[in-house]
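The complex appears here minus one protein chain, its other protein chains still in place.
And now, subunit A:
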Amino acid sequence: MLSSLEFFIVEAFRSIRRSALMSFVAIATIIVSLTIFGLFLLLVLNMGNIVGSISSRMDLVAYVYKDLSLDDAGVIQIKISNLPGVEKVEFTSKTEAWNNFKDEFNSKLNLNEVVYDNPLPHTYMVRVRNADMLPQVAKEISSIDVVDEVRYNGKLIQQIKSLISAVRVGGTALVIMLSFATLLIVVNTIRLTVIARETDIYIMKLVGATDNFVKWPFIIEGIIIGVVGGVTSLLILKLSYEAVVNRILQALPFLPLITDYGLLMAIYATMFFGGTALGMIGGYISVSRVLKNEMQ
């Protein structure tokens, strides 16, 4: 096997050279599919990252308009902080709120002259551990009798999340379809080179070549096509992603885009191995089919 490896590789390159145009088409197809695959992966991951960072800052606010004794307020605060998913609860009494408000605005107008009664509610600022729990926690807090109103910014997050899952589903479907199309093109490219070498194969078999021996050069041909396609697409994606990220971060430096080297490397590696696998499987399928159909 090892002594034949050199022969297989020489044969594979010979074959690619002979059908240069088709090989080029196959490589281009692999590049397009893998680049789109990588783009979607980066898009989904970045959107997830951004949502994650937004939702980690998400709070929920509960209002109580009735008068509350400080004791009662404390009991409710403990009740809320004991709810599952709640990280932290801060209480601001209506008096405190009113004083804060007056401090802020008294310089501009004399509120005491206009408003005699404190119109502000008692406020509980609740920090929730994760955005998914917001609706549940909000429901639990609403069910406390004295609580009049609960507000949170859940809707935006929900919308972004469903956008992400739509992108994810659409991207997965597109990537699967592209992979099939690519595989088909690779299979047919190599099938052409196999058919062009049918006489060679027939003679190889007459002088005692095993099927595996006949198959290897074509599998390697597929691997070469796949590697070239994979490397090219990962370079395209890497360079363009870095350029785009630099641009965005100049304008929005706090946007939590993915710049983690390890994660990016994993994505690029997936593209490389994906290309290699596509090429290898394509080569294997095409030569096996021809061997099965056209020779015994």
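Everything that follows uses one rule, which is that contacts are C-beta pairs under 8 Å (C-beta built on N, C-alpha and C of every residue); 3 or more make two chains touch, one makes a residue touch a chain; residues count from 1.
The rule is short, and it goes like this: contacts and distances are computed from a predicted model.
Protein name for the hidden chain, per its UniProt entry and selected from "Carbon-monoxide dehydrogenase large subunit", "Amino acid ABC transporter permease", "Cell division ATP-binding protein FtsE" or "2-oxoglutarate ferredoxin oxidoreductase subunit beta": "Cell division ATP-binding protein FtsE".
Considering the whole complex, the residue from A:Ser53, A:Thr210, A:Asn246 or A:Thr259 that touches the absent chain is A:Thr210.
Where subunit A meets the chain that is not shown, the touching residues are 1, 3-4, 7, 199-200, 203-211, 213.
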